[in-house]
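Apart from one protein chain that is not included, each protein chain of the complex appears where it belongs.
== subunit A ==
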Amino acid sequence: MALEVNGKTYETDEEGYLLNLSEWDEDIAKVLAEGEKVDMTENHWEVVNFLREYYNDYQIAPAVRVLTKAIGKKLGAEKGNSKYLYELFPYGPAKQACKIAGLPKPTGCI
């Protein structure tokens, strides 16, 4: 499967996750977010950018606790909880935010 944005083609898997992490850019992120019915604000971008940084270091998305802590530090302690992350990404930060960030879908009993 593939998505085309501004003349550029992005390969995706059956569920719409990008196959090639390095192809990701903000244009495709916006299109993926639209598909998820997520309206990207500055705070959404903070999460997406942190996910990408963490993935770059560890080859996996951060655990929910790691993510909430990092977001708490960046956006204020009152936002460092999974409730706030679910407000940003209603289908779940792990899966929905990963998709928009161009990361592979986390798998397992989650």
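To be clear about the criterion, contacts are C-beta pairs under 8 Å (C-beta built on N, C-alpha and C of every residue); 3 or more make two chains touch, one makes a residue touch a chain; residues count from 1.
Throughout what follows, contacts and distances are computed from a predicted model.
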Listed names "Sulfite reduction-associated complex DsrMKJOP protein DsrK", "(2Fe-2S)-binding protein", "ABC transporter permease subunit" or "YeeE/YedE family protein", with the criterion being the UniProt name of the chain not displayed: "Sulfite reduction-associated complex DsrMKJOP protein DsrK"
Sites on subunit A contacted by the missing partner chain, in the whole complex: 14-16, 35-37, 58-60, 62-66, 69, 82, 86, 91-92, 94-96, 99, 106-110
